[in-house]
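Quick one: the structure is below, and I'll ask about it shortly.
Only one protein chain is missing; all other protein chains are in place.
This part shows chain A:
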Amino acid sequence: MTVQAWLLDDSPKSRGQAAAGRAYRVTLDLLRNPLAVLGALIILGLILTAIFAPWIAPESPVGQDLSNRLLPPSAEHWMGTDELGRDIFSRVVYGARITLLIVGLVAVISAPLGLLIGAVSGYFGGWTDRVLMGITDVFLSMPKLILALAFAAALGPGIENAIIAIAITTWPAYARIARAETLTIRNSEFVAATRLLGASHTRLIARHILPLCTSSMIIRVTLDMAGIILTAAGLGFLGLGAQPPLPEWGAMISRGRSFILDQWWVATMPGFAIIIVSLGFCFLGDGLRDVLDPKSEGKS
């Protein structure tokens, strides 16, 4: 039996085989969508850039060289230099680490939190549901950026606080999705059967309900990534996110603001990095949604 036949087997012998087969089918479908492939490549590029930053960047991201300040893009400095003579390309490359750190941590904090709150809310119903969803709705009723700004202002500037502030504004959407999914699963027969077998609430939620919510969660998180990157850059731009000399893209744009009319490259170059990475997540998220959940187009 070839690997492909094993993957596409209609009656998988083990859980592992079923999971691998599903992943294989999703990948096949994704590969048929050129924009999704492009998106995946961009994100792969981001991850590789972040890992290999010291080898890719020609210069140190923080080393100053005042004799070379504000040089236009050239063969030596692909994106020019900033007001302290630092190579902008090197800073953009290292900035990939910060961006990846921010989106990664926000996703790791907010997705499980939202998932848990939504699942508990949908599973127990009644007053638990009302209170939890009431809180969720209050968060949802506020514009995300404003809420993140207010939280970041209260917590004080810094990259950790920016991550916390963004995570606080991101989880409610996930809680809503997880609740909706849980409501449709809650009364299904396999849940009733597991309950009859004596499974506890915790086990039911953790082992049987949460895994079924993950696919819609992955789509939503991927689609949200662009927004998270933009919010993080916005906080950085306003001086609330990563602090100098960290090469955060939003903060770099803000530094270039004073030179925009004459030395345009200082502010524009990091912006291109933001746009490319956000587009990558949008493309992949769109593709994933088309494959995993074709009916929900446009309901984001």
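We take it that a residue touches a chain if its C-beta (ideal position, glycine included) is under 8 Å from a C-beta of that chain, and two chains touch if they have at least 3 such contacts; residues count from 1.
Keep this in mind: contacts and distances are computed from a predicted model.
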Omitted chain (choose from "Heme ABC exporter ATP-binding protein CcmA", "ABC transporter permease", "Quinol oxidase subunit 4" or "NADH-quinone oxidoreductase subunit F") - UniProt protein name: "ABC transporter permease"
Sole contact to the chain not displayed, among A:P61, A:G95 or A:G234: A:G234
Residue of A:M79, A:A111, A:L149 or A:V191 touching the missing chain in the full complex: A:L149
Residue among A:I56, A:L212 or A:L279 that touches the chain left out of view: A:L279
Contacts of chain A with the absent chain, listed as residue ranges: 35, 134-135, 137-139, 141-147, 149-151, 153-156, 226-227, 230, 233-234, 237-240, 250, 253-254, 256-257, 260-261, 264, 267-268, 271, 274-275, 278-279, 282-283, 286, 297-298
